[in-house]
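With one protein chain removed, the remaining protein chains of the complex are shown where they sit.
Entry: subunit A
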Amino acid sequence: MSLAKPAMRGLLAKRLRFHLPIAFALSLVAAAAFKYGVTEPRKKAYADFYKEYDAMKEFNAMREAGIFESVRPSGE
């Protein structure tokens, strides 16, 4: 019972032909997932925070808390 001749050439090329498109596709999916799952929500969180941000109000709150040395709370 002799064995038939199997394919012996181009085995790596065949494997790459199958796996490389998948690898590229998965990489793109991973990049897209990170962009829309992490970076875009993060950018939105910062934008939302600063949309209604009142720098003077925050400054005065900090001033009253007495943390500055250059300007004392308004009562003193």
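By our rule, contacts are C-beta pairs under 8 Å (C-beta built on N, C-alpha and C of every residue); 3 or more make two chains touch, one makes a residue touch a chain; residues count from 1.
Throughout what follows, contacts and distances are computed from a predicted model.
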item	value
The complex's invisible chain, by UniProt name, from "Aspartate aminotransferase", "Dynein regulatory complex subunit 7", "Cytochrome c oxidase subunit 5A, mitochondrial" or "Myotubularin-related protein 8"	"Cytochrome c oxidase subunit 5A, mitochondrial"
Touch criterion as defined above, residue of A:M8, A:I22, A:A47 or A:I67 at the omitted chain	A:M8
Those residues of subunit A which, in the complete complex, touch the missing chain	2-14, 16-17, 20-21
